[in-house]
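Taking it in order: structure first as structure tokens, then the write-up.
One chain of protein is taken out of this complex; the other chains stay put.
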Amino acid sequence: MILHTLSSTNFMPYLGKMSINFPTDKDRNVMLVFGDNMRGKTSLLNALRWVFYGKAIGRHSREIALFDLVNIEATLEGDWSIEVVVTFEDDGHRYEMRRTATKRALVSIPSRSEDLLMERAMRKDDIPLGEHLIDAEINRFAPEQTSRFFLFDGELLDEYEQLLIDGSDQSKLIKEAIEQVLGVPNLIRGRDDAQTILKHAQKQQTADLQKMGGFESQAERQRHYQAQIESIEKDLKGQNERLKQVNDDRIELDDALEKVEALYQAKQKFDDAVATRKENIDRQDDLQQQRLLLVKDAWKEVLRPLLTLKRNHIHAQYLKLTSQMLARDKVETKIEQLAVAVQSQTCHACGQALHQKERVAAATELGRLQAELLGMKLDLNFFSKLGSDVQSLDKLLQPTDARQIAFIDKEVSRLSVEVTKLDNQIDALDELIKGQDTAEIARKRAKRDGLLKESARIAGDIKSSKDTLEKNQRELAIISKVLEGLPKARAAKSSKLVKLASSIEKAYARSIDQLRDDLKSTVENLASQAFRKLSTQSQYSGLRINGNYGLTILDERGQEVPIRSAGAEQIVALSLIDGLAHAGRSAGPVVMDTPFGRLDKKHRANILAYLPTTTSQLVLFVHEGEVDRATDLAPLRSKIGCVYEIKEISLRHSRVERINQ
Amino acid sequence: MTDDNDMALAALLKAAADVEPALSAELLRKSFAIQRRHQFDHDDIREASMQDLKMLLDATVDVEDSK
Partner (left out) sequence: MSDTVPAIATERTQVRLSNKAHTILTQMKEDGYLAEMTDGYRLGIALALSMGVAPGEFPAENKNFIAVSTLDPSGEIAASIRILVDLEGQSVYGYAERLADWGIKEMQDRFRGGFLDVAKLMDEAPALPA
């Protein structure tokens, strides 16, 4: 399929008419679309989706309501009509597909999607096609189930990385999409159809056998198991319907809760802030009480420095006087000894008689010391007062806890700041949740959680039913086998049909695994080839595929490389897509984001050089700031057919303009 | 979209050769063509492929009977 033109009126942000031409030259098959406007890019993709399939996709792959597709500025002017037209060629034919939506006749101002009437028309080689033929045409070149690989939103790359997460909802969906492309569902349906036919044939066989003599017991048993199976299948149908309902309800609640999640969180924060504030205030009050008690002793701490100094001074005096007293004592003792010596004319130390000379010396010394003593006056009262002052001061200088006041003041101050912050937070949060029914939100959450449990319970029941079903089916198969061996039974037409349907069913059942295995090895080879071209690491030898079409990188020894950078993930994902494109379908147009977010220059260059070769037309959405127009796009230069730019005129109005390279 | 269908058909023929060698390749091709024709049917007309397959199998049994 080769796209030619896309034009629209009042579609999403494109107020009024918008029109772009796709490059049709085989050698210049790249179209670049520049823009900061993320919405503008998604809207172009959605224009293609909507014109083909009547659907536009928003965040999280959720469908955007028809009502929300009409440009808001246009609706403010009272213009509720939107239109998208695409022209293309395929298999030698020219096509024009048109889809419109307008206000229904009796509606004055539309307020919901039902107020709009959607219509479509297709022309093939200028001849209008009947409405009933349009789907078949579209299915030939761009079936909706495979549009993932054709209308390739950059977010899809992230989704592919989900493939590595086994069992995630996303990975299941993507796996299904891949297998759809690669033909697996045909085999699954073949098996299912054969099973249905087999069941009917077995019933018919039971009826026939009952009419034949000699097979009553086998017929009865067959009938019994068939009845069991029918009953279980009925239960299963009911259980699956219930499961779907529960899941749908849950998803609806999830959507509603997502919208108000912010509110719920805000209420939680609000409650926490109020509680913390109260704690802080209570703590402050406690601290104030402690402070008041400590203030009682604060006067002592005010005097402490001065009193300490005084004490040191007095103590020094005291010590000085003490040493004076000791000195005086010494002198007195010496005087006493000398007086005795002079009088007794004997040495006080050894008791020997003193010579004349020694007596004179002793007397002289005695006189000197007696004179010295006279100068050693001591004020004992003063000495005593000093001692008692020191004692008093020691009592006054006993430690108190009043110094804790500083820490308390600091803590109280800190708490005040916290309380102010909390007050601001509380005010802001209150504004946010004012008027909202937060109890209702809590109720919805509880209900959603209940539905989750219910869903798991039903899934359990379904499994149990399936197990029982299988058991019964096995029993039935045994009976069939027995009957096959009996010539008379075998001859009945219904028996022949049972045998044939059973063979077909077995063949298809086995083919599913066969195809999956074949596909995996094919995709693995093709993805590896693409990977080698895209990766800059020469020591990577290729990729290995897992059950969910996830891929791991192999090094030159064929060992798995366990840790990959985000950039590597993107390369792997791109390789997978390219491998699938080659394995599953003919190269068709690919519309995608530049997957440059996490890639270095070398990888980007590789991708840009490689992509145009994998597809008939490549439309690349380029985000400003992500690439350097002058240098990064150099590998594409020779392949660029046209360049557009999305300009944001206002929040609700964008424009696409063609620019010269 | 012929490539993938060929792969699916090839897988079917190979699987049948393994588990049900008595099945005719011609029958398998015809049954597969039915699936391919109906592959993008909407759910409400899902039964169409099953009806077509039943007709094919009935016809096959009838042909065998008449031999």
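Each chain carries a letter (A and B) given by its place in the written order, and its residues are counted from 1.
Note that in this section a contact is a pair of C-beta atoms (placed from the backbone, for glycine too) under 8 Å apart; a residue touches a chain by one contact, two chains touch by 3 or more.
Treat the numbers as computed from the prediction; the structure is a model and nothing was measured.
Under the touch definition stated at the start, the shown chains contacted by the missing one in the entire complex are A.
The residue touching the chain not shown here, chosen from A:D36, A:D208, A:E233 or A:D389, is A:D389. Across A:L306, A:A349 or A:A630, the residue that sits in touch with the chain not pictured is A:L306. Within the complete assembly, residues 288, 292-293, 295-296, 298-310, 313, 389, 392-393, 395-396, 402-403, 405-406, 409 of chain A touch the chain that is not shown.
The definition used in the following text is that only the chains that are shown with their structure count from here on.
By the touch rule above, chain A contacts chain B in their complex via residues 135-136, 139-140, 143-145, 181-187, 189-190, 192-194, 196-197, 200, 493, 496-497, 500-501, 503-504, 506-508, 510-511, 513-515, 518-519, 522, 583-586. Chain B contributes residues 1, 3-5, 7-8, 10-12, 14-16, 18-20, 22-23, 27-28, 31-32, 34-36, 38-40, 49-50, 53-54, 57-58, 60-61, 64-65 to its touches with chain A in the complex.
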